[in-house]
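Structure, as structure tokens:
Some chains omitted; the rest stay in position.
Chains: A and B, in written order; residue numbering restarts at 1 for each.
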Amino acid sequence: MRGLLIGRFQPFHKGHVYVVKKVLREVDEIIIGIGSAQLSHTLENPFTAGERLMMIANSLAENGIEKNYYIIPIQDVNNNSLWVSHVRSLTPPFTKVYSGNTLVKRLFSEVGVEVKTPPMFNRRVYSGTEIRRRMLEGEPWEDLVPEAVVRVVKEVQGVERLRDLAKTDKA
Amino acid sequence: MRGLLIGRFQPFHKGHVYVVKKVLREVDEIIIGIGSAQLSHTLENPFTAGERLMMIANSLAENGIEKNYYIIPIQDVNNNSLWVSHVRSLTPPFTKVYSGNTLVKRLFSEVGVEVKTPPMFNRRVYSGTEIRRRMLEGEPWEDLVPEAVVRVVKEVQGVERLRDLAKTDKA
């Protein structure tokens, strides 16, 4: 049995690792769909799909997970009615979806696919929003993500990128 | 003479029925353009174009209007300069436009098409915004729409959809 976990992963963090491990106890293979794959270089979506894919693959390896997963970038379609078909056309067949996003849940449930809210792990702290806030304000964020993510963020100068994007436009 | 009435109809309500009847006294045929046809499953735009089309056709039948109208889904184009040509390419020729939307009015008037603000009927209550608010908060909304719309909303579980979409994202 295959399950789909959908997220934007801006960035991938330890809460996500926890969810992936939990899900892998329930399914044989996990498909990790990188949502809003076309977005990058914004305050809400600083990292490209390729960068996020690297974060995820390396983090899983770091946690001893080297197979039984697919990581698939999924671009938005500007039409919610097409989104489920869009996801299905890009992924191997799955029978379960894991997401806490209310739109994702509604869209899949309307076509009869079971959606489970994944078990979360201290969601107030392990959240993309919190991690981006810390990056911006110079607070420590490294403990919230796998070491592999720290490396990718460094390599692409992610913190500098985020801070540059946050600067007030002066011209 | 043919007139165009443009709206999003999220959902179609008795105020719209009133407008259609008024317009039909001034024109031979009415074109009802369903704007933002590609949108659905959002708090502002919960219903698909197909669902809205059903609401409109059944409501008109309920009011004894069975001919002399066209209902046409019109998707947005992300370029206001193209919008009038876009509408015209999808509809029979028309010589009058009925809309209270300031952008619609401006775009048509710039190309020399007469635009009338349709007579409204207690707009504070008979409004999509108000009806969606009532659906969300569990207040009675059924009186504001034709019976046909109540049936369509029930059939597609529209109230549940809206409430699901309004839930705070927990994951």
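Rule of thumb we're sticking to: a contact is a pair of C-beta atoms (placed from the backbone, for glycine too) under 8 Å apart; a residue touches a chain by one contact, two chains touch by 3 or more.
Keep in mind the model is a prediction, meaning the values are calculated, not measured.
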Identical protein chains in the complete assembly, only 2 of which are shown:
6
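Heads up, the rule we're going with is that only the chains that are shown with their structure count from here on.
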With chain centres taken as the means of their Cα atoms, state the distance from chain A to chain B in Å.
36
What part of chain B is in contact with chain A in the complex they form?
38-42, 48, 161, 164-171
Would you mind writing out the residues of chain A in touch with chain B in their complex?
78-81, 99-103, 105-107, 109-110, 117-118, 120, 123
